[in-house]
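Encoded as structure tokens, here's the structure I'll be asking about.
One protein chain is absent from this view; the other protein chains keep their places.
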Amino acid sequence: MTEQVLDPHAHDPLSLDAELPSSLMTVNLGPSHPAMHGTVRLVVTLDGETIVEAIPEIGFLHRGFSKSSENSTWHQVLPYTDRLNYVSPILNTTGYIMGVEKLIGIKPTERAEYLRVLGGEISRICDHLTCVGAIGLELGAYTVFLYAIEARELLWDRIAELTGARVTVSWTRISGVATDMPPGWEQRLRDCLPRVLELTNEIDTLLTRNRIFVDRTRGIGVISGEEAIDWGFTGPCLRACGVNYDVRKAHPYSVYDRMDFEIPLGSRGDTYDRYVLRLEEIRQSHKIVQQCLAQMPPGPIIGDDWRYALPPKKDVFGSIEGVMAHFKLIMEGIQVPAGEVYVYTEGANGELGFHIVSNGKGKPYAIQVRAPGFPILSALARLIKGHAVADLIPIFDSINMIGGEVEQ
Amino acid sequence: MSQALIDLVREKFPDTAGSSHRGDEVVNVRREQLVEIVSYLRNDAACDMKLLRDIVGVDLLTWRTEMTGGGALASNEAPAYAVQNKPRVEPRFYVAYNLYSITRKHSLRVRLDLRSDDAKVPTITSLYRTADWWERYVYDMFGIEFTGHPNLQRLLMYPEFQGFPLRKDYPVRKRQPLVPELDFPDLIRGPGPGPGGAGVPMSQTHVGRQNVDPNTYD
Partner (left out) sequence: MSNTRLPILRPEGNVPESSRLGGDENSVPVLLSRLDDSIGFFEKNLSNALGWARANSIFQYPFVTACCGMEYMSAMAGRYDISRFGAEFPRFSPRQADLLMIVGTINVKQSPVLKRVFDQMAEPKWVMAFGVCASSGGFYDNYATVQGADRVIPVDVYVPGCPPRPEQVLDGLKILQSKIQSQRHRAATLEKAPDVDMQSLAGKRRSFLGKLLGK
């Protein structure tokens, strides 16, 4: 019987110098989790408190947008597009309708362009407020959340008066918008915007120079501009890295070329920059809204080409052409000429693209959404690697992943 | 503006075809040249297309036959008009890569046609890190394989899912439940005909849905 001589310090677990046997721990941040930003599953491998690896799993909000839109007429797709980025729905519907108009080769009326920009910028403010509110909420600043939601409520009241719904509006139509500003609405909007800015400034005061907030977000989730482009970032997350790419300035669409506004840029590409950038973009969007109200021309809100736009009711009931046009539009749907187009607008999270294919019939043949959050979420694993568990939530909140658009 | 880009590409790769529709420039390439062309577009200083916006897959099966209005493939089972008996449409799929250059502000679409029996494409994850998830998405929805992809698994659907949902011969309402749907004596909705006391069967609730097979619609 041989005796094995063991090194007491190496293998004796009771020795004070022995290394603690440790192993990596795998934790599941499940699809149902308190962070209110979309439903994503993260399988995180931890070494103590440090994140070694993370595997995101998505698909828990895949609602079959593309397949459903292939089975609906061109206008029936509008409610589906609303629910893509449900925090800023007017931006989505505008993007989709611009794609359809590009395929047809028709332009909306001037007043409709201004109304779309106005509604879109109000939606963008709502999106940024929700994101900032959620960042505050997740880091323990419940007051910031309440202020942001109150500001959002003020804007939603105006949107409800304008379009008929608070959240999911389905407001744009081909060659125009559905409803015009009700009387007195412009004055009510002008009255509520200073209060929204006031609340934004309150949030700014509470968080931007707050030692705890800065410590938790500065230097967290850093990514360089080049790597961000390689990962497909666009929008606030890319601008926080210092890359100046905003579709509204690079390829001005609609009436953005008549608007005077600036693009805030970050310098470090971390969570703190992404947060401050969003607050600044709220202020810039406010500037655009003021200019829209000042420059708004009178006129019709929808085009008069009855192959694509419903005729006004007095013509439907008064003339035979109106009746026929109305009937064909409702029963057959709009016939969009065949072709393929990719239209991109600046959504609240980045470049929102719609790749629309038509085969000339009354339904879309294929629509694919280029959601700005999709590539950013794919980079989440890279962003959180090496940070502590407590840094996961600020990073995840600052990229503003909206489940509806990422998972179509 | 991007016509210059197409000219550049065609100069270097003469057997590609370029076209333009409503302001979008498209270059049709063959599978063998794909990685080379995309790599040229990315790395050449005149092109500098560093942003891969997305990768789109399209199924051309019903390009000529898709009906107007109503639910063409609405039933749970195989489609009512026999798609399988129709002559095969070739090319069946195409994959489109939307590229963009932030510095030069030009965009280009690279399009690649695929036959149904040969739906394989070389991966470009070595060029763009974002291609990883886009290729997984196209694989998940259409079944197009990307050879050389490090992790080609389903992205949005669950692993038990059979079939590829965005293909035109996949019925739109065919669900593959993961959890068996309940049939319990319904204290909430009250008694009535139908499963769980739901009341009127769904096939009788939609007046005018004549093109749905009531045996398959729940």
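Note that the chains take the letters A and B in the order they are written out, and that residue 1 is the start of every chain.
Heads up, the rule we're going with is that contacts are C-beta pairs under 8 Å (C-beta built on N, C-alpha and C of every residue); 3 or more make two chains touch, one makes a residue touch a chain.
Everything numeric here is computed off the predicted structure, so don't read it as measured data.
Asks: Please identify which residue in A:Pro31, A:Gly242, A:Pro312 or A:Gly360 touches the non-displayed chain.
Replies: A:Pro31
Asks: Out of A:Arg63, A:Arg268, A:Arg307 or A:Lys328, which touches the unshown chain?
Replies: Per the contact definition at the top, the residue touching the missing chain is A:Arg63.
Asks: Which candidate, A:Pro79, A:Gly219, A:Pro252 or A:Gly360, sits in contact with the chain we can't see?
Replies: Once the missing chain is taken into account, the touching residue is A:Pro79.
Asks: Against the chain that's been left off, what residues of chain B make contact? List them.
Replies: Interface residues of chain B facing the absent chain: 157-158, 165, 170-179, 181-182, 184-185, 187-188, 190-192, 196-197, 218.
Asks: Can you name the residues of chain A that touch the chain not displayed here?
Replies: The list for chain A reads 30-34, 36, 39, 59-64, 67-68, 71, 79-80, 83, 86-87, 130, 133, 145-146, 149-150, 152-153, 156, 166-168, 403-404.
Definition applied: only the chains that are shown with their structure count from here on.
Asks: Report, in whole Å, the distance between the mean C-alpha point of chain A and the mean C-alpha point of chain B.
Replies: The answer is 23 Å.
Asks: Once bound in the complex, which stretches of chain B touch chain A?
Replies: It comes out as residues 21-24, 26, 50-54, 56-59, 63-64, 66-69, 71-74, 96, 98, 102, 105, 107, 109, 128-130, 132-134, 141, 154-158, 165-166, 170, 172.
Asks: Touching chain B in the complex: which residues of chain A?
Replies: Residues in contact with chain B: 58-59, 62, 64, 66-68, 70-71, 73, 102-103, 105, 226-227, 229-232, 234, 243, 245, 250-251, 331-333, 335, 339-342, 344, 351, 353, 355, 357, 359, 361-363, 365-366, 368, 370, 374-375, 378-379, 407-408.
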